[in-house]
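This is the structure I want to talk about, given as structure tokens.
One protein chain omitted, others in place.
Presenting chain A:
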């Protein structure tokens, strides 16, 4: 899995609450039994003029030239709510998004981000508004810096925001850990637990 330690990038704002995973990638864009080939479907209903088309909608923020190479999204409350489709995260990553700064996240989406090396980062509405103000006038120059080690987001030198993240999730991202491999090291413990457990809860065997 990709590691996430620090990142400096262009940020684009989708300042709306409840951007759901159907918006991030419509179901009809999940065409193959694969984690690849999803970047084109990212935000398809907004990025293109008509559903199913590939004609660029010039009004959508990511299509504007000043937002070329966007790698950070700024959004509102409950980003990634809805469907559990991990395709939303795979599509964001394939497009080049490395971090999402929002007021909150859907819990399944949040975990999917961690499992794929994408940083979901929570700041307050006011802090996100400040970042948006900073970016707005010249997104290519006014890049945002994220330091996961220090748990800080920096806009201009005077604008530094601290953020919280659970230690387990931070470790996973910083070291690019494979959760399954990590857990498999505990296989002996799991087997012992299971043996004991199924002696008590016999009907679950």
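Criterion: a contact is a pair of C-beta atoms (placed from the backbone, for glycine too) under 8 Å apart; a residue touches a chain by one contact, two chains touch by 3 or more; residues count from 1.
The working rule: contacts and distances are computed from a predicted model.
Trainee: One chain isn't displayed here; going by UniProt, is it "ABC transporter permease", "3-isopropylmalate dehydratase", "Phosphonate C-P lyase system protein PhnH" or "Fe-S cluster assembly ATPase SufC"?
Mentor: The missing chain's protein name, per its UniProt entry, is "3-isopropylmalate dehydratase".
Trainee: If the hidden chain were put back, which residues of chain A would touch it?
Mentor: Missing-chain contacts on chain A: residues 15-18, 20, 22-23, 26-28, 30-35, 45, 50-52, 76-78, 81-86, 89, 104, 106-109, 111-112, 115-116, 125-126, 129, 166-169, 171, 179-180, 183-184, 186-187, 189-190, 193-194, 197, 201-204.
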